[in-house]
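With one protein chain withheld, the remaining protein chains of the complex are depicted in position.
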Amino acid sequence: MRIACPHCGLRDVQEFVYLGDAAPQRPDGLAATEAAMFEYVYLRDNPRGLLEELWYHGVGCRAWLVVRRDTLTHAIEYVGLAKSRKAGAAA
Amino acid sequence: MRKQLHRLNSGGLIDRTQALCFRFDGKNYDGFAGDTLASALLANGVRLFGRSFKYHRPRGLLSAGPEEPNALVELRTGARREPNTRATVVELFQNLEATSQNRWPSLGFDVLSLNRLAAPALVAGFYYKTFMWPARFWEKLYEPLIRRAAGLGRAAAVEDPDHYDKAFVFCDVLVIGAGPAGLSAAVAAGRSGARVIICDEDFRLGGRLLAERRQIDGRPAADWLAAILAELASLSEVRIMPRTSVFGLYDHGIYGAVERVNDHVAVPPAHQPRQRGWRIYAKRAILAAGALERPIVFPGNDRPGVMLSGAVRAYVNRFGVLPGREAVVFTAGDGGWATVRDLTEAGAHVAAIVDARSEINPESKTMALRVGARLFAGSVVEATHGGQALRSVTVRDASGKRARLACDLLAVSNGWNPTLHLTSHQNGKPVWEETIQSFVPGRLPPGLAVAGSAAGRFTLAEALRDGARLGREAAVEVGFAAAAADPVPATDAETDGLAPVWRVRGNRGKAFVDLQNDVTDKDVELAAREGFRSIEHLKRYTTLGMATDQGKTSNLAGLAIMAEQVGKAICETGTTTFRPPYTPVAIGALAGHHRGKDFRPVRLAPTHDWSREQGAVFVETGQWLRAQYYPKPGEQDWLATINREVLATRSGVGLCDVSTLGKIDIQGSDAAEFLERVYINGWKTLPIGKARYGVMLREDGFVMDDGTTSRLGENHFLMTTTTINAAKVMQHLEFCHQVLWPELDLRMVSVSEQWAQAAVAGPRSREVLRRVVDAKHDISNEAFPYLAAGEITVGGGIPARLFRISFSGELAYELAVPAGYGDAMMHALMAAGEPYGITPYGLDGLNVMRIEKGHAIGTESNGQTTARDLGLGRMMSSKKDFIGRLMAKREALVQADRPSLVGFRPVDTNNRLWAGAHFIGIGRAAKTENDEGYMTSVAYSPNLKHWIGLGFLKNGPTRIGERIQAVDPVRNGEVEVEVCSPIFFDPEGTRLHG
Amino acid sequence: MRYSGFTLISQALRGHTGWRPAWREASPKSTYDVLIIGGGGHGLATAHYLASRHGINNVAVIEKGYIGSGNVGRNTTIIRSNYLLPGNTPFYELSMKLWEGLEQELNYNAMVSQRGVLNLFHSDSQGDAFARRANAMRLAGVDAELMNLEQVRTMLPFLDYKTGRFPIRGGLLQRRGGTARHDAVAWGYARAADSRGVDIVQNCEVTGIAVTDGRVTGVETTRGQIKAKKVALAVAGNSSRTAAMAGMRLPIESHVLQAFVSEGLKPLIDCVLTFGAGHFYVSQSDKGGLVFGGNIDGYNSYAQRGNLPIIEDVMEAAMALWPALGRVRLLRHWGGIMDMSMDGSPIIDHAPVQGLYVNAGWCYGGFKATPASGFCFAHLIAKDEPHPVAAAYRLDRFATGRLLDERGVGAHPSLQ
Partner (left out) sequence: MAEQAKSIWRPRSAWAGIVEAGQIGVDGKPGVTALTLDDMGFATLIVPPGSPDLASATKRMIGLDLPKKAFVSLSSTHGVAWAGANHWLLFARQQAGFVDLLQSFSDHAAVSDQSHARAALTVSGPRVREVLAKGAMVDLHSSVFPVGATALTSFAHVHVQFWRTDDGPDGPIFEILVPRSMAGSFWSWFAASAAEFNCRIDRD
């Protein structure tokens, strides 16, 4: 596979580290409940088909990326920076 | 020179001026440059090439290409011995040495061919039904027998002496196969200026054109070939790669290929690789891999002398070898007739043409007449005769009448199967094409197109047309302007009528579907009878298509016979999955440079050479090599060394390299806030110029890493991590910053490589440092107390950092200098410490001292333990959120009786302790139910003069003073130990502050 | 029809015309007492033990493709019980005991071969960690030996002891570990279950799970609706998708694991060997192919195929460990989809929906578990309470913190 890093261009998957589903949002702060944290840490939809996931360009620019990839065909539809995603959401 | 009895006097693409001698089974032969091992042996009249897998039947050449199921040999000898090599693809070289395999004592006389006597019982899957009693006989008797009989060639027994490379290459258009389709595609794409790579596994480019007598634009195809190769060579962005097999198609246009750089010589020239594994990144690819001819299943079809008709043409036309003098051609289509023509022209006599079709066109009839061959229409070959070489065949005609015909060659033609393997590597399913009675590529992976025979368009005209069109299209798709299209050259007339015969029933002899794995038509029927009817079950039950040829010539016949058994059409049964590699690939080529000490990079500290000078013994820690201890001449064993190092440190001063620790520079106005969130303890209050110990959890509440972090400025921190976890922590921090809290003002970078760092520990450490640190810095106890951290200079202005931290429990410092000065620092410290007897100590000495102090390291924070388990529960702040806070509170993780960290000492102080021992109550049975924890680290304490250990024990801290057994059944140990505080030495910590 | 050397010979004399299908080609009935989704090793074993141990015969195994098309038919066939944690060891040891009697129990030769499993270690601390595991095994009554360098060298003289980047220091040997013929395990259980009346339905995909009032009532399939009192999931790799049909989310990701086989060779290696410094293992099949495995590709996938980085990684490890393999050729490589759980250990439990049972999360290691998994799952389904040796495999352990994380890598499936 190759992932088009927004900074570095198309790079071999060997340069990246995978984390998994990008959807779960960390319940931040002292008010967060154990139940919410449990879901965040452990439960996954694990779809066959499109999945937004987190990848780290560890061998390159060290950016965390959000990659929309089909888990059946491995086709990648979209790659963006994780950083701008949250900034975007806040805006 | 020895006479090559079956070599034609002229013709062929061999270089008759370059004779090569070689050996097969200990006998010398001659061949020519341009031969394969197969063609050269055939030229010498060799018929028998090997023995089959199960029945050890004599086997000859079936094909002239990579699909060969029979002619497998061991190539070369000794360390370079290469088993299961297809003689049909081995390029002949001077002094080549090959041996037949899977036979004993010789190819001609093979004892295991007696298996044929048991053959009636050795049907598909027989082993599932027997060998079950008595149970213990399986490993002792049956299995060793089966294993010895199974297998094919013998691997080399010693290290492969050759070098292998790996390389990466990028292109706009990759063309796989250099037959007429591939060459046309490459030129069409190349002319537009696109970067083109054209690979062919053969050592000579041209594909089937090399084997056929064809005309292009009214001239011999060889002329066209020469012209197109010259043009390709002239295009600067085109790369031509002969001897290169594309073996696999991977995601996103990545192709695996292997180049046989020096397989055509006995020993690679100095500094050159034997083979090179390529990863090809292609924007577009065109598969022009041609087609494979398929045999017919009939009784006796495995006798040496039965050969694919296209292979016969290849031997005649390309290699100038006559595979037989008296031939019979058995064909289900027009393909066989070309063989009749070529054989006759080469001087062989075709005794008969057996065409399974009842309608024969008039031109063919004329031809049969002309060449003096008997024509059997609507007929089949029903049996073959001869021992280890074909002598005659029995033909059965449409009326059921039989005739026996003498011959030494039977050429078989049953149509072709597109070489579509690569199109299936990404789950693509081939689809049945009725008109050609074959599977053709189905849905294609993105970026791949298929040209010519590989697409099931079998004529030369189609190959040329497809290639030109797809090559041009591919270039345009990746952004090049289309080059002007030449008219597609004209070709001579060709016909491809076909009515395939899947099998001929007969009652004499076995009819083989899979020649290499000895699967017969009866085996397929048996599988059907026993319910293994899915083609995948058929494959797995009978092993059809699972041999080294992966069923290239057998799969379809197997499916067809199964389809007939279950009353289905072939299109309903589908095919089994083609998997990479297309042809087998040497493991060496896939590993390339990465073997031996180059398997993975090794990281050396900037102080490494110094440690080596000091005689260090090194140990792997993650990627690093670290000094373990520094033996001195005369020391009895490692324990003596370590004791010396520890005692010298505790009584005077010791020096230890700690350069490998991870170091992360953290700056920004939110740096302190960030640390609050990633560490369990508080950071906002840390004053500038101070260091603090921190513990980091994973989000699931278990300890991830620990280390000290120093505040160098209001918004500037320097974090240290453990050696092993440095990269993991960096990644985690980047995650926390970029994914969780991008709003924080924060800048981070690893500076691990920039600093060499040394621990100077022991009561005299300050005095040593005083002589190294530039005089202007006050490092007195008052000015630079425990946990002070500051930027200083050494050596007259070299920037350095000093930390008053201690892992050993002594008055201690860590001094960091830019890595280039690491070696100097060690020498300077040694020189300065000389009056105090400064002693280098390694990881082992460090380990003793940290165990004496009860400090946990990776063996304690092993990913299964929480901060609470480590006795650090109170560090967890309740005033802030931090990673892992909530999950660490889960009920099972705060249970009182969770094993927690305590110390252990042997009750009998002469006993040694072992890490990995488990704790069992005294008098209780050594059983899981009574298991109360385990020992993580042990050391001999030269200060206490006995062994000490750390470990996790249920309710540990409440059991100080209790006795328990540390049991170690795998090392036959059982030691009674006393539970104690994990801090064995200087529990008040007074030495630290000294 | 009983299999034996005698029947084989008598059939040989009759041209093998008397053999009958190993299992019937069943069409689904309208209703079953127990419906098992997934005709892999675990599903088929569950059916066999339900019928043979609990007398529950009105059972169907519903398989979307052909039986054995999943991981049971594509794994590297290692069986062992060399586990560390008390929640795991007895379970895998039960499995090992069942393997030891499997052929006789099933009247099918699954070629269980106790050739030994040797895990190499490369540093003192790794050696200590292995000692801890070996001791845990011995406490649980499992065989384990710690081998020093010389013993390893005697056993496997052809490894690289000289130039290796990670020098070999010793190994943990479980002699009773070994391999089994993967497909035969599926076929053997299928035949045994079938002989007790279990319906094995192939080419039938479950597309929905019917739940009424919090109770399961049956399933939707590509061949129509089937009613069942109890429904059991054993769909390795597809657990999340199937559980979602009943509204459940699992602590699981689906990952691809590749496997590799070389061309057939005369016997070379007599045990299963694993490399402690890389993710790599090798053994030799009865047919002579060297069977290699490595790490997962490391991303969620349902594609049953992998990519070059891991292929090269495995071959690099092969050459690093065993440098005589340079000219041995890789014949085929493939992938399987495994449900990687968040602590690397499996789940055998009730679902929140009544009458629904889950068997999932087997990661790299579920082949060796096949007999015990079927045995314990059958127990759970029949008695509605967990079998004692599988009692740790609860779904709620992630919430309570009673994790079974052998490797200590945390909730990170691609590291498990």
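Observations
The first chain written gets the first letter, and so on, giving A, B and C; residue counts start at 1 in each chain.
One rule holds for everything that comes next: contacts are C-beta pairs under 8 Å (C-beta built on N, C-alpha and C of every residue); 3 or more make two chains touch, one makes a residue touch a chain.
Values in this document were obtained by computation on a predicted structure and should not be read as measured data.
Within the full complex, the chain left out of the display is in contact with A, B.
The missing chain, though absent from the display, is touched by one residue of B:796, B:923 or B:961; that residue is B:796. Of the candidate positions B:169, B:406 or B:431, contact with the unshown chain belongs to B:169. Across the entire complex, the residue among B:345, B:572, B:609 or B:778 in touch with the chain not shown is B:609.
Of the candidate positions B:5, B:230 or B:270, contact with the unshown chain belongs to B:270. Where chain B meets the omitted chain, the residues involved are 163, 165-170, 195, 269-273, 279, 281, 592-594, 597-598, 600-606, 609, 624, 665, 667-668, 745, 747-749, 751-756, 771-772, 794-796, 798-799, 818-824, 827-828, 831. In the full complex, the hidden chain is touched by chain A at residues 7-9, 11-12, 14-15, 59-63, 81, 83.
The definition used in the following text is that only the chains that are shown with their structure count from here on.
Across the two interfaces under comparison, A-C and B-C, the one joined by more C-beta contacts turns out to be B-C. Once the centre of each chain is set as its mean CA position, chain B and chain C turn out to be 23 Å apart.
Among the residues of chain B, those touching two or more other chains are numbered 250-251, 254, 279, 426, 699-700, 887, 890.
Each of residues 1, 12-13, 17, 19, 38, 41, 73-74 in chain A touches at least two other chains. Every residue of chain B that touches chain C in the complex is listed here, in rising order: 53, 79-84, 120-121, 123, 126-133, 135, 138-139, 143-144, 146-148, 150-160, 162, 164, 166, 248, 250-251, 254, 256, 274, 277, 279, 425-427, 522, 526, 529-534, 536-537, 540-541, 543, 546-548, 550, 577, 579-581, 584-588, 590-592, 594-600, 602, 619-621, 698-702, 704, 858-859, 862-864, 887, 890-893, 914-918, 920, 926-928, 930-931, 934-937, 967-971. Against chain C, the residues of chain A that register as touching in their complex are 1, 12-14, 17-21, 38, 41-48, 51, 53, 69, 71-74.
Partner chain B is touched in their complex by these residues of chain C: 3-5, 7-9, 12-13, 16-17, 19-25, 65-66, 68-69, 73, 86, 89-90, 100-101, 103-104, 107-115, 122-125, 127-136, 138-141, 144-146, 158, 160, 163-167, 181, 183-184, 187-188, 202, 262-268, 277-278, 284, 286-288, 303-305, 307-308, 311-312, 315-320, 323-334, 397, 399-403, 405, 407-411.
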